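Selected chains from the complex are presented in situ; the others are not included.
By written order: A and B. Residues from 1 in each chain.
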Amino acid sequence: MGITLELAQTAIQAAHEKALEMGVKMNIAVVDAGANLVAFVRMDDAWLGSLDISIKKAKTARFFDMPTGVIGSLSQPGGSLYNIEHSNGGLITFPGGIPIKDGSGKVIGAIGVSGHGVEDDHIVAEAGVSAVEGK
Amino acid sequence: MGITLELAQTAIQAAHEKALEMGVKMNIAVVDAGANLVAFVRMDDAWLGSLDISIKKAKTARFFDMPTGVIGSLSQPGGSLYNIEHSNGGLITFPGGIPIKDGSGKVIGAIGVSGHGVEDDHIVAEAGVSAVEGK
């Protein structure tokens, strides 16, 4: 089923440390290859509504094996995937979700981060991915 | 309720073969005249998020008896069916869903395909329709 709990916790810890360093309060979720939750943390006083968003970002990134922001660029009015967000019980397609690959390039899960501006969400998610990718 | 399992499986097999020929990995669903699932296949390593999308495309095509992309052209901001995707537990209105008719032109079901660019999804869906329409 892809990512282990140990790797998921390593990703979350790295993302958490990045968020602390940036002074932002985040919800951080990691799902496995089946898009099912493996580990999650919500930092104190992080936006409550970002709880569900972080999990949906992680799921969305695994559902289509690409960063969530890429999907969002295609789901705009007039875009080829307009309103794809209505599928799968609700997708989140702005930045902050990124697939996690193993050393061979196979997707083993994904991380989703939500709690601040979407650029910051993406930076924190990247910190999580960097800590584990290829391990 | 329209399409038989035998015809649905013929449509799915033709679509599956077309996808293999094109080198794309698809989720393929067929619903009957009641918009209920009759047959489904997910090709190995096809996008997981496309499972639900393929079924929603088939249902959407039967709900309104037209290709999903046509509905999408009407559901844009300012369009007459703006945000129709909120109905029926979630519609998908970009290409890849096509109604299936019998020899008399009566709609007996629909096919929905998802897994690649929406033009490819539509081509694969058409291969499925062509294999059974009028039979």
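Criterion: a residue touches a chain if its C-beta (ideal position, glycine included) is under 8 Å from a C-beta of that chain, and two chains touch if they have at least 3 such contacts.
Since this is a predicted model, take the numbers as computed values, not measurements.
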| item | value |
| --- | --- |
| With 2 chains placed, the number the full structure-file assembly comprises | 4 |
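Just so it is clear, only the chains that are shown with their structure count from here on.
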| item | value |
| --- | --- |
| List of subunit B residues in touch with subunit A within their complex | 47-50, 52-53, 56, 72, 75-77, 83, 85-86, 90-94, 117-118 |
| Residues of subunit A touching subunit B in the complex | 34-35, 59-60, 62-65, 77-78, 80-84, 86-89, 91 |
